[in-house]
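A single protein chain has been removed from this complex, and every other one stays in its place.
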Amino acid sequence: MTRLSRTFQTAPAAVPRDNSAKFLDSGLTSEGFQTPDWLVPDIEDGTAPSMKAEAVDNVVDRLPDHAPEFAGEIRPRVEWAYDDAAFRERGTEQVRRLAGDVGEHLDGIVFPKVGRIDDVRAAAGVLADAEREAGLADGALDMAVILETAPARSDLREICRFASESRLAGLVFGPVDYTAELGGRALHGERPRWDGLLEALSNETSAAGVVAFGGPFDQLFHERAGVSYYNAEGYADQVEHEATIGIDGSWSLHPKQTAQANRIHTPGSEELDRDLTKIEAFNDAKREGTGAVVVSGQMVDEATYKNFANTVLTVRAIDDAHPEQTAELYDDDLLERALSVELA
Amino acid sequence: MTRLSRTFQTAPAAVPRDNSAKFLDSGLTSEGFQTPDWLVPDIEDGTAPSMKAEAVDNVVDRLPDHAPEFAGEIRPRVEWAYDDAAFRERGTEQVRRLAGDVGEHLDGIVFPKVGRIDDVRAAAGVLADAEREAGLADGALDMAVILETAPARSDLREICRFASESRLAGLVFGPVDYTAELGGRALHGERPRWDGLLEALSNETSAAGVVAFGGPFDQLFHERAGVSYYNAEGYADQVEHEATIGIDGSWSLHPKQTAQANRIHTPGSEELDRDLTKIEAFNDAKREGTGAVVVSGQMVDEATYKNFANTVLTVRAIDDAHPEQTAELYDDDLLERALSVELA
Partner (left out) sequence: MTRLSRTFQTAPAAVPRDNSAKFLDSGLTSEGFQTPDWLVPDIEDGTAPSMKAEAVDNVVDRLPDHAPEFAGEIRPRVEWAYDDAAFRERGTEQVRRLAGDVGEHLDGIVFPKVGRIDDVRAAAGVLADAEREAGLADGALDMAVILETAPARSDLREICRFASESRLAGLVFGPVDYTAELGGRALHGERPRWDGLLEALSNETSAAGVVAFGGPFDQLFHERAGVSYYNAEGYADQVEHEATIGIDGSWSLHPKQTAQANRIHTPGSEELDRDLTKIEAFNDAKREGTGAVVVSGQMVDEATYKNFANTVLTVRAIDDAHPEQTAELYDDDLLERALSVELA
C-alpha cells in the first residue's frame, strides 16, 4: 500500500510548562489536515538536556492512550551523533526504553546526526537489538535518519542503497546542523538552500524506493507594523519547491505548517481528474486491443501509466487514513471514480 | 578525427499521416544547417505503440536510399526500460532487425530509460550480439543512452567509466521522464532545470571522453495576440546555457531547432580568428626555440594550446562534413588559415 509521507512534524516531548507534554499531546490529538503523516516526538534538539528523561517518560505515558486513535504514524527522534559516543549511548537507552515500553505503538525511530554508512548500520543494529529484546516482530520498527553531517552527505548513495537490504525507510534534511558542520556562516542572515544536496537526496531516495523530507522552515512568523503574522507564503515557497523536485514531504514545526504542507502534497481536484481521465481512456483502449491512446495531446502507454496510477494510489491512501480530508477536497463523483477505477 | 555532436534530432519513425515516414524522410533529406549531426529515427516515445512495427519497417525501407547521401550520423532510438522486461525484449528485437537489415547504414543505437550500470552493460551486450549476428565488424555500431532515471543518475560515474572499455559513445539528458521518476510535480508549470545533474553530466562525460547532449525543449512555439511564433529565444537560452557548461550538443525536435543549435555550437568567425592567431604565434615561437608566447594578454603554451587546437579541429570536421556551412560562416581567408595551419 502507498504510505503517506506528506508531513514530518516534530513535537518537543518535554517543555518547561505546567504540562510538560503540551506539544506532544497537541500532536497526538490533532485532527483533519493538521494531522501529520509522521508525528515525531522529539527527545533530541527540541528538548532541553535537563528534561530528556521526562521527555521519554512523556512518550511512554501518552502513547498507550492516544496512539491507537492517531491517524498518522509515530516515530520518536532520539539522541545520536556520529562523532560523540555519549550521545549514541543515551540514544541506545532511549530506543530500548521506547521499544520495550511502547513498541507496539511505534512505527519507527528517527536517528539524527548520523555519519558514514557504518554509523547508519550501527544505528540500525541498535534498533534491531532493542526490537528483539522487546519481543517485537523482526522489522516491526523501521528507521529514518537526518541527513545533516558532511560524512552522511558524502555517503548518501551508500546509505540509500543500504535501504534495500534493511529497515531504513526515509531520509530527512537537517540544514541548520549541516551548515554549521560545513562551517557555513550566515553573513547576511541567509543560509544556502543546498540545491545540490536536495537534488541528490531526491534522486537517491527515489532510486532506493524510500521517502525524503525537506528541512524545517523556522521563520514561522514575520512582523509587520508591530503585528506578527503566520508566514504562510514563505513556507509555501519552500514546500512547493520541494514538491517540484520530487522531495516527498515537508518538515513541520507547527500545526499550521502541517495543514499547509499536507494540502500542497495532496493531488488537487484538477490533477486527479486529469489523471483519472487518462487511466480510464487507457483502460478502454486496452479492452479494445490497443496498447496506447492519446488524451489531451499526451500519449498514455504502459510506461506513463504508472505516473497517473500513482496519483490515484496516493488519493486512496489518504482516503483510507483521513476520509475527512478527501471528503473536503474532492466532490463525490471524482472521489468515487478514484476509488473504483481499475488499476493494472 | 573530431566527431561532430552539435545536434541530436529525434524524428518519429512512423506517424499517422498518409506518408507515415514523413518526419523520417524530412530528417534524411535535410540540407545545410538543418542537417543534424546525429539523426535519431525514433521508435520509442515519439511513435505510438500501435505503429512500432511500421516504424522499424520505415527505417529499414528508407535508409538504403537516403543514408549514403546523408551528411550526419544515424542512430535510431529503440525501446528499452530498466524496470520492464517487455520493453527490453521489444528493444532487443528492434536492434536485431536494424543491425541485420540496415546495419551498414547505421552509426549506432540509442537506448532510453537505462538503469544502473548493469542495465547499461546489458544493453551493450544486446547490441554486441546483434552486431555479430548481422556479420558486422566488432564495434561497428556504437551506443548512446538517455539519462532519465534515478538509478542511472546514481550510477552516472560508473556508466561513464564503462565507456572507456566499451562502445558507449554518448549520454543524453531526458528531463521529462527523469522529473516524473523522481516524483517532481510541475506545480506552476515549471520543471526544474536539474543543474546538479547537468554539471555532473558535463564533468563525467568529459572525464570519459564521450559526448553529452542536453534535453529536449518542448515549448517550440509560443502565442501572442492569437499568432503563433517559433520560440527562437527560449531555445537559444537553453542551448547557450548548455554550451556555457560544456554540454557538447543540444536535442532538437524540429529542423528550425537543428539549424539554430548547429550555429550556436559552431565556433564563430571571431572565436576562430582569435584561436588561429594564438596557434600561429605559438608555432612561430616554437620555431624560434621558445616554449610559450603571450598573445593579446593571454599566455599560450603546450597546455592552453590544446583548447585553441580544438576550435580548429571542430571547424575542420564541419568543413569535411558540411562544406556549405563553413562557406557560409567564414570568409575564404579565415577558412584557408583554419585548414592549413600546422597543429602539433
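Chains here go by letter, A and B, matching the order in which they are written, and residues are numbered from 1 within each.
In the analysis below, a contact is a pair of C-beta atoms (placed from the backbone, for glycine too) under 8 Å apart; a residue touches a chain by one contact, two chains touch by 3 or more.
Only a predicted model underlies this, so the values are computations on that prediction, with no experimental measurement involved.
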Which of A:Val60, A:Ala122 or A:Ala180 touches the missing chain? It is A:Ala180
Out of A:Arg88, A:Arg153 or A:His322, which residue would touch the omitted chain in the full complex? A:Arg153
For the chain not shown, which residue from B:Arg3, B:Lys22, B:Arg121 or B:Arg157 touches it across the whole complex? B:Arg157
Kindly state which of the options A:Trp194, A:Trp251 or A:Tyr330 is in contact with the chain not pictured. A:Trp194
Of B:Pro12, B:Gly196 or B:Pro216, which residue touches the hidden chain? B:Gly196
What residue numbers in chain B mark contact with the hidden partner chain? 157, 160, 195-196, 199-200, 202-204, 206-207, 240, 243-246, 248, 264, 290-292, 294, 299, 301-304, 307, 310
Tell me where the left-out chain touches chain A, residue by residue. 45, 48-50, 81, 84, 86-87, 113, 149-151, 153-154, 179-188, 190-192, 194-197
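Simple rule for what comes next: only the chains that are shown with their structure count from here on.
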How many degrees of rotation bring the Cα atoms of chain A onto the matching Cα atoms of chain B, given to the nearest 5? 120
When the centre of a chain is set as the mean of its C-alpha atoms, what distance in Å lies between chain A and chain B? 40
